[in-house]
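First comes the structure, then the notes that go with it.
For this depiction, one protein chain was excluded, whereas all remaining protein chains were kept in their positions.
Right, subunit A next:
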Amino acid sequence: MRIDLFITCLNDALFPRTGEATVRLLERLGHTVHFNPEQTCCGQMHANSGYRREALPLVRRFVRTFRDADVIVAPSGSCVATVRDLYPRLAEWSGDSELLDAVHALSGRVFELSEFLVHRLGLEDVGAYYPHRVTYHPTCHSLRILRVGDAPLRLLRSVRGLALVELPQADQCCGFGGTFAVKNADTSTAMLADKLQHVMATRAEACAAADNSCLMHIGGGLGRLRSGTRVVHLAEILASTEHEVYA
């Protein structure tokens, strides 16, 4: 099928490998992948920080860019949650009924990568090979807004060579929260410290997640501690094979 990619601004600018891996994975599964360069950012950071007026042009741009797409897939639970959960509220707040209609028409076609693979395509084994000890952090928006459930874990369990180790208190927030990490840096750091402790207790080589924002936070902490544990995006694990290593 033809899949439109939504490569979030963070992935685009800082973590392009995640986007590349997503492309490679979906193509390997036999799909035609399209990237519309008119896309920029979903506007989550603005909406979450209280800048609704500033977020609206980004909402409009997103809706315009993906108007004709059948299926939109993004390697970020958080940004997909923004489209599905925040866009209707922003459109309602703006009083623009056309925008609200367009948002409603769009939201059922936007998917986070793991939920798309498992819940929509019915896949668990995507033919990946990744011979490492990995633990998985289920990011809050995937878990509590998108309700992706254990879709990422089912994918990981099917990866050949991968040893999946359980993360203690996995569903506790890592403390990123967008601007929360800056505005309430002390509290965010305290939450991160516990998350790092749990990650390191697993003695995993890599901590995986489906959001580079959370991974940037966890990875930033692990790096500062020189822990030796890496962070890796789920898409990069799933894209890796014996012949091509993405992560």
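Quick note on the criterion: contacts are C-beta pairs under 8 Å (C-beta built on N, C-alpha and C of every residue); 3 or more make two chains touch, one makes a residue touch a chain; residues count from 1.
What we mean here is this: contacts and distances are computed from a predicted model.
Novice: Which protein name, taken from UniProt, belongs to the chain you can't see among "Biuret hydrolase", "Lipid-transfer protein", "Stage II sporulation protein M" or "L-lactate dehydrogenase complex protein LldF"?
Specialist: Its record in UniProt gives the absent chain the protein name "L-lactate dehydrogenase complex protein LldF".
Novice: Just name the one of A:Glu27, A:Asp101, A:Glu166 or A:Glu242 that touches the chain not displayed here.
Specialist: Only one listed residue reaches the unshown chain, and that is A:Glu27.
Novice: Name every residue on subunit A in touch with the hidden partner chain.
Specialist: Residue positions of subunit A that touch the missing chain: 1, 7, 9, 11-17, 19-20, 23, 27, 29-33, 35, 37-41, 43, 45-55, 57-58, 61, 70-71, 86, 89, 93, 108-109, 111, 115, 119-123, 140-141, 143-151, 171-173, 175-193, 216-217, 219-221, 223-224.
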